[in-house]
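Apart from one protein chain that is not included, each protein chain of the complex appears where it belongs.
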């Protein structure tokens, strides 16, 4: 499955490379568009020195880790949110008659490598943040763990959104509220949000494990909401649980798929 | 090759239940060439989608090449080729040969076998001239030949075609029919074909099944089909007769299994 995924990605990348100007423009576009969020944070910090109790370096760290996870998931599997287009156009039928998981097929269909622009941007912000912060060597190991877990969590979120589109073919934007909304939520320290919302994204939809809980460990900060300390180490477990739920939802969605038209 | 036993599929649309297919039973042996007819909305496409694993049935038992299509979809995909006349399975803005290459990757066909197979199909279907053309620029006839090639690159023992000759001109139609006949005769590929073009049936199929209101209304040879109307009836007259008579009594009992002598229960 991984091999097929890579082969398909490579085939589509070669197809995209036949239009180098368009490719370059879209990569730069992705880089700049996601850079807008950084501009917003910058404007905020021209007006204040701390947001929700966190300074610029810490906010950039939380932003960078959340965005890097999101950008990786988006690059690798973000196409899944086009599923309702495929259902309406009837091309989803075509994917079902092929000997490869439709999830892999949708994720790679017209795979556009220009989303790498977002990954680069997020990585640059993270590097900037780490240069400003003084993260102790004993805690830095958590950074790759949290980015990997975060990528899995966001991928699972895409898959859940995709599965929901089997029911909501007319309104795929509802799924966007959770995928893009989730990514936007995690760009700021959770201390700016209400306690109810934070408990929701900790215990129900475990987005807090993308960057917030492990980030508190890396930054060596108290939890402003007073949640248990050991939650900081649960990101891989949360990612595994999300992946399992998403896989089940996806399978159920396909079983209930009703092909349209003739 | 295909075993269908009391197959049913219902759809719920805003509270009302429609039976797209009900109590459908038939069998297809290896090497058969079967025409599957029915008026619009009779349940043809629903049957095809269940046979190919796109839709899960709501009742009954179904085996294609020994597999349950909706549960063993990917395993089945290696054993059947599917062609939809109304839509393409190729990638719209890629050259034809790139589409074939993607299909090679999807089906994990090794390079040598792929090249041999493609050369063979290129010669038979005469598609060599437009391999480098993006699919969207192909004429309908060229695209259909491309689609048929794509469905056969992995050399499946079963080929299912949903209205493959729709919209084709006389010459293209003759080319496609000639190819399908040879594929069935020389390769022994089992072929199931839905169509509204009775010329396809007359020239290609030894056996005809006719579905109406989700039920099987006729199963037999072309000669048997003609014989249901007295005198020297054409196949058109026979089919029209069946469509109209089943409309008068939509609750026809299911016919006997397909292996039995042909029967008409309208």
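Letters are used for the chains, namely A and B, taken in the order the chains are written, and counting of residues starts over at 1 for each.
Assume contacts are C-beta pairs under 8 Å (C-beta built on N, C-alpha and C of every residue); 3 or more make two chains touch, one makes a residue touch a chain.
The working rule: contacts and distances are computed from a predicted model.
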Which of "SoxAX cytochrome complex subunit A", "ATP-binding cassette domain-containing protein", "Phenylalanine--tRNA ligase beta subunit" or "ABC transporter permease" is the UniProt protein name of the chain not shown? "ABC transporter permease"
Which of the chains on display does the removed chain touch in the whole complex? A
Contacting the left-out chain in the complete assembly, out of A:77, A:188, A:212 or A:250: A:188
Across A:6, A:25 or A:248, the one contacting the chain not displayed is A:25
Subunit A residues touching the chain left out here are 19, 21-22, 25-26, 29-30, 32-33, 36, 39-40, 43-44, 46-48, 50-52, 168, 170-174, 176-177, 181, 184-185, 188, 191-194, 197
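Criterion: only the chains that are shown with their structure count from here on.
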Report the inter-chain centroid distance for subunit A and subunit B in whole angstrom, where each centroid is the mean of the CA atoms. 42
Subunit A to subunit B touching residues, read off their complex: 4, 7-8, 11, 15, 90-91, 93-94, 96-101, 105, 255, 257-259, 262
Which residues of subunit B touch subunit A in the complex? 11, 40, 45, 49, 52-56, 70, 73-75, 77-78, 80, 82, 84, 86-87, 89, 94, 98, 101-102, 105-108
